[in-house]
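The complex is shown incomplete by one protein chain, all other protein chains being positioned as in the whole.
Order of writing sets the labels: A, B and C. Residues in every chain begin at 1.
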Amino acid sequence: MSVLVDDDTRVVVQGITGGEGKFHAEQMMEYGTNIVAGAVPGKGGQEAAGVPVYDTVHEAVEEENADTSVIFVPPAFAGDAVFEALDTDLDLAVAITEGIPTQDMARVNKRLSETDTRLIGPNCPGLITPGEAKLGILPGNIFAEGNVGLVSRSGTLTYQVVDNLTNRGIGQTTAIGIGGDPIIGTDFVDALELFENDDETEAIVMCGEIGGEDEEEAAAFIDDYVDTPVAGFIAGRTAPPGKRMGHAGAIVSGSGTGTAESKISALNDAGVPVGDTPEEVADHIEEFLG
Amino acid sequence: MSVLVDDDTRVVVQGITGGEGKFHAEQMMEYGTNIVAGAVPGKGGQEAAGVPVYDTVHEAVEEENADTSVIFVPPAFAGDAVFEALDTDLDLAVAITEGIPTQDMARVNKRLSETDTRLIGPNCPGLITPGEAKLGILPGNIFAEGNVGLVSRSGTLTYQVVDNLTNRGIGQTTAIGIGGDPIIGTDFVDALELFENDDETEAIVMCGEIGGEDEEEAAAFIDDYVDTPVAGFIAGRTAPPGKRMGHAGAIVSGSGTGTAESKISALNDAGVPVGDTPEEVADHIEEFLG
Amino acid sequence: MKLHEYQAKQVFADAGIPTPESQLASDVDGVLTAAQEIGYPVAVKAQVQVGGRGKAGGIELVDTDEEAREAAESIIGMDLKGYHVDQVLVEGAVDFVDELYVGITMDRGEGKPVAMVSTKGGVNIEEVAEEDPDAIAREHIDPSFGMHPYQARKAVYDAGVDPAVARDVSSVLTTLYQLWDDRDGADAEINPLMVTADDEVIAADAVMNIDEDALFRQPELAEMEAEAAGSGDDLEQKADEYNFDYVRLEGNTGIIGNGAGLVMTTLDLVDHYGGEPANFLDVGGGAKAERIANALDMVFSDDNVDSVVFNIFGGITRGDEVARGINEALEQFDEIPKPVVVRLAGTNWEEGMEILNEDLVTVEQTLEDAVQRAVEYAEEVNDQ
Partner (left out) sequence: MKLHEYQAKQVFADAGIPTPESQLASDVDGVLTAAQEIGYPVAVKAQVQVGGRGKAGGIELVDTDEEAREAAESIIGMDLKGYHVDQVLVEGAVDFVDELYVGITMDRGEGKPVAMVSTKGGVNIEEVAEEDPDAIAREHIDPSFGMHPYQARKAVYDAGVDPAVARDVSSVLTTLYQLWDDRDGADAEINPLMVTADDEVIAADAVMNIDEDALFRQPELAEMEAEAAGSGDDLEQKADEYNFDYVRLEGNTGIIGNGAGLVMTTLDLVDHYGGEPANFLDVGGGAKAERIANALDMVFSDDNVDSVVFNIFGGITRGDEVARGINEALEQFDEIPKPVVVRLAGTNWEEGMEILNEDLVTVEQTLEDAVQRAVEYAEEVNDQ
């Protein structure tokens, strides 16, 4: 089993005629993802990456029974693209785009409370169920089928940790990049809940970073509801306050909230060991799996 | 029993320091309504109609445990006052104000889908449970305790019909004026459902008028779900298309929707007799009650 | 409140919607000058607030000075469905290959705005809606968010608009929604939105109805309303001055009452008892004596009226105030111009009855009796 995505998932790619959209649509197909359509206003009737393109997501859903969208749309138009996905009858929308204005995401966040469609991202690498399908830009070759669920705010850090796991022969059920923005669709708690309810997931890696309080909330959730063992990693221990460390969401506030210390101690209090290095995270997981 | 309001209802009056607000607060109290506070920005700490005035509805709720608001606020500010009421933890808000811009009410309508607070009105006379309490501007003396539920889009037409009932010795459980605007909080279907579930209500009067399709929807609802006998009245049979007949909502469209004929025939099809005169409505009710 | 075509076009053009070059004119010379400046062919269009101007002879397409003069002479000053034509819009004719429809209105059933697009523009859209509802693409708007750009595109693509102009039509629709939202529109529409052979879109007509309840926060539009006045019915203008909800009808029994539903019911009963209502007049809640007198003045001013029924059920309105108003209004006449039947009920009706001068009016106890008596009076006058 796996969560959110498998080889039955029928994908429409918003922005499939753009450079990135086309490249990654092809990469996803190569990995085995069932891309059924693209959606680009004004490009209806064309073909891209070997699938038909529609002017609207609604048409793609009607004509090709897409149930999931992956969004590669430039930041100025991405908020609107996310609304379009959320207002269509999809199960899942994955927004890869980095740099969507925060106020656009606040409005998206409001809409999320009104719809059953799940959003992952934005500013995320997407998610992958090794051996079945990937949605987004993750490099498929480093992943392996297995029993570890992984959720992370960062893309390349995810690859690093996965690499450490795969090199030891530890595969993954599903890996989810939830994104590095201050306002995102699916958060740690949502992802932890999915893994906790997944029969195949026997251990969970959670890669957090400075900024906000999602990791603290996740720690509380783990304490209360998660029986699956969790190992953590928190990036940004050395980040100075008030500086945005690459991700729009990765910032320790001037008043000192959102620090790595706070997150690590919350996780430790919830019984989650936090590695000092990615290797140490793999050590903990290896231990969990016995 | 009764619906929505009784002598336990704890009322805050928004706009209690205005001429109408004060007058009707006093009238309501005289009738027995439990007015516990007023809310008027900038008038906090004063007293009006013998109750304390607060700057915000929230304070009135916190300090006086109000559970219901009656709104007498001029149209330019009434939309905001309704939002304030809906965002407070109230059971019921009754907006008497006539002339709230329709776009304000469309936004209120959106909020209504997000809250558990019920709105009655705007542009309505309010509601009354004879012998217990009234919320709004209805003349208490024409009502009598009894077993007929009444719901109406019009104020004075309600009084006329009630008068015809009361004169025959037929009293009312609760009478609800839902208001004459195109966008209102509680509609016929909502009110019919309340009466259908009320043990004491043995017959229902429903006074509709031209414009919109609420009466048609009510007819369908009656057909499917209402066992209590209903008698109807529809005002505006002689109204020409395209003219607003007093109420913002009372208009037969240029294309001929919203006519009295359509409503009367829908009600008849649902087994609801529609009186040609208010007296005939009372005849039907008398018959129902045997 | 409905803007004139020329006003709505100005509002649309200011917001960036392409409109044809045009000038307003109120006499033949003005039309000729405008036509020459714009260049033939031009359309000469009566500026009155009624639909179907074209069929009624209010719009002429002209190619020469001679034709322009003829059109100006026939249209300016004409009576168009009861409205006097004072002004015409002289407008460059557009060479079109397609006529679209775009509009925004409030869907009261849903309680939210709806955007509409159709490729069947240039004809009565309500007829299209009835005969071929699928020819109109509809997109409901969440008024808290406003119209998302994708919704404009979706409506345009769903309607099957030619891809070559889809982007421009979406943009017009987006602007139209923005205007509707900013200006408290009731309806805003462009019919037809013309498409030229060069794939340009241009608003050949413009409709903008404003929510009257919102005019207090639309001072610019309220001024336009004043400008737009003058072409309406005299009695309806008087009602505006008195601030009455008033609708003029064709019959001879005048009706005054309080509360929209009750007044409508009174009209219906006049009809039910064989009479013909002359008007709808709602004095509103809590009317004082002066307002009551004004209402009588309104109805007496209508030459069609042969009798009056005055039906008050007092809630906020007090019977004694009503009675005083009736006395004041009638006592100034040597002879009462039309017979008045009065029925008072509700708050202070007994006090009202005591005050009321029964030499001047006929009193009835019930609504039904009052209406029947007024209808009889009107018939008697007609029989004379």
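FYI, a contact is a pair of C-beta atoms (placed from the backbone, for glycine too) under 8 Å apart; a residue touches a chain by one contact, two chains touch by 3 or more.
Just so it is clear, the structure is predicted and the values come from calculations on it, not from any experiment.
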### Message
I'm checking contacts with the chain that's been left out. Which of A:T17, A:T117, A:N147 or A:Q160 qualifies?
### Response
A:Q160
### Summary
Contact with the hidden chain, among A:Q46, A:N65 or A:Q103, goes to A:Q103
### Task
Kindly state which of the options C:T33, C:S74 or C:S144 is in contact with the chain not pictured.
C:S144
### Task
Tell me where the left-out chain touches chain B, residue by residue.
41-42, 44-45, 55-59, 77, 80-81, 83-84, 87, 107, 110-111
### Residue ranges of chain A at the interface with the undisplayed chain
75-76, 99-107, 109-111, 125, 137-139, 142, 152-160, 163, 180, 182-183, 207, 209-214, 217, 233, 235-240, 243-250, 253-255, 260, 276-279
### Query
Contacts of chain C with the missing chain: which residues?
142, 144-145
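Convention: only the chains that are shown with their structure count from here on.
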### Message
Roughly how far is chain B from chain C, centre to centre by C-alpha average, rounded to an integer in Å?
### Response
28
### Query
Taking each chain's centre as the mean position of its Cα atoms, how many Å separate chain A from chain B?
49
### For chain A paired with chain C, centre-to-centre distance based on mean C-alpha positions, whole Å
55
### Query
Hey, what residues on chain C touch two or more of the other chains?
none
#### Entry: Touching two or more other chains - residues of chain A
none
